[in-house]
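A single protein chain has been omitted; all remaining protein chains appear in their positions.
Right, chain A next:
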């Protein structure tokens, strides 16, 4: 009986072997994440895949391959079978930051991947501890001019997008700040809350708690546009430092060889999921804006970002990584 059932299954499977795009997905989709569980990229991946499987009945496996500045996960995704059953969830750092920082990145965006879409975009903030002697961009600049290279700002790590955003601000304001790296966003924000470091460049989720307790005050955004999360926060340009636009986006990528039909199908489904008001609300609570731009537009955005960070790294002489 059992062998008969197996035979029937096998027969069924050969019939439904996927012709590109149709009958996709035929097995669980693996989403590689270059970070340990719990970070923004990981939570984004889990939230998106959960909502997609609720909507479509597809099954996903989120696989964390942390380490090596994201090289491990990104290279693994680039080498995966291009059938659309392995995808990559990555953030600004892997595709716009790393190429500017490292001489030998083992992957290339356009050679190895097809961007699908941006999932979320989180602005970063320049924040200060509550007793710090400055409240605005202008006052920060004045303090830094007085004692060049001594006013410290915390970031989640050397070469992180937050680090680059801080350097970018300093470049545009023509001052020198002291970079103090931590291991992750939460410790970097806590250091500002405790007054260890007067300034910090942090994403909204990392600093929300400290804003509520009043231990940390907002100087302003590192983006060109104000955020719907709190419309009272000024942008760096409004605060007198023009030309800075740095945010932490998270996007979904497929290996280069994946057929366009599958990429399009994935894009449509991700977009539909992101348009769900409940999903928007979840991202909004964490200070993020949901993405959903078409693949070509996303690719253009990444290339612009990569160019800008390359210039920041060169001019600010950020080393080495």
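Operating definition for what follows: a contact is a pair of C-beta atoms (placed from the backbone, for glycine too) under 8 Å apart; a residue touches a chain by one contact, two chains touch by 3 or more; residues count from 1.
Criterion: contacts and distances are computed from a predicted model.
Trainee: For the chain that's not shown, choose its UniProt protein name out of "Tryptophan synthase beta chain", "Tripartite tricarboxylate transporter permease", "Alpha-D-ribose 1-methylphosphonate 5-phosphate C-P lyase" or "Glycosyltransferase family 2 protein".
Mentor: In UniProt, the chain excluded from the picture bears the name "Tripartite tricarboxylate transporter permease".
Trainee: Using the document's definition of touch, tell me which of A:197, A:266 or A:316 contacts the absent chain.
Mentor: Only one of A:197, A:266 or A:316 touches the chain omitted from view, namely A:197.
Trainee: Have a look at A:50, A:136 or A:264 and name the one touching the chain we're not showing.
Mentor: Per the contact definition at the top, the residue touching the missing chain is A:50.
Trainee: Have a look at A:99, A:159 or A:220 and name the one touching the chain we're not showing.
Mentor: A:159
Trainee: Of the residues in chain A, which ones touch the absent chain?
Mentor: 36-39, 42-43, 46-47, 49-50, 62-69, 71-72, 75, 106, 150, 152, 157-159, 178, 180-184, 186-187, 190, 193-194, 196-197, 205, 208-210, 212-213, 281-282, 285-286, 319-321
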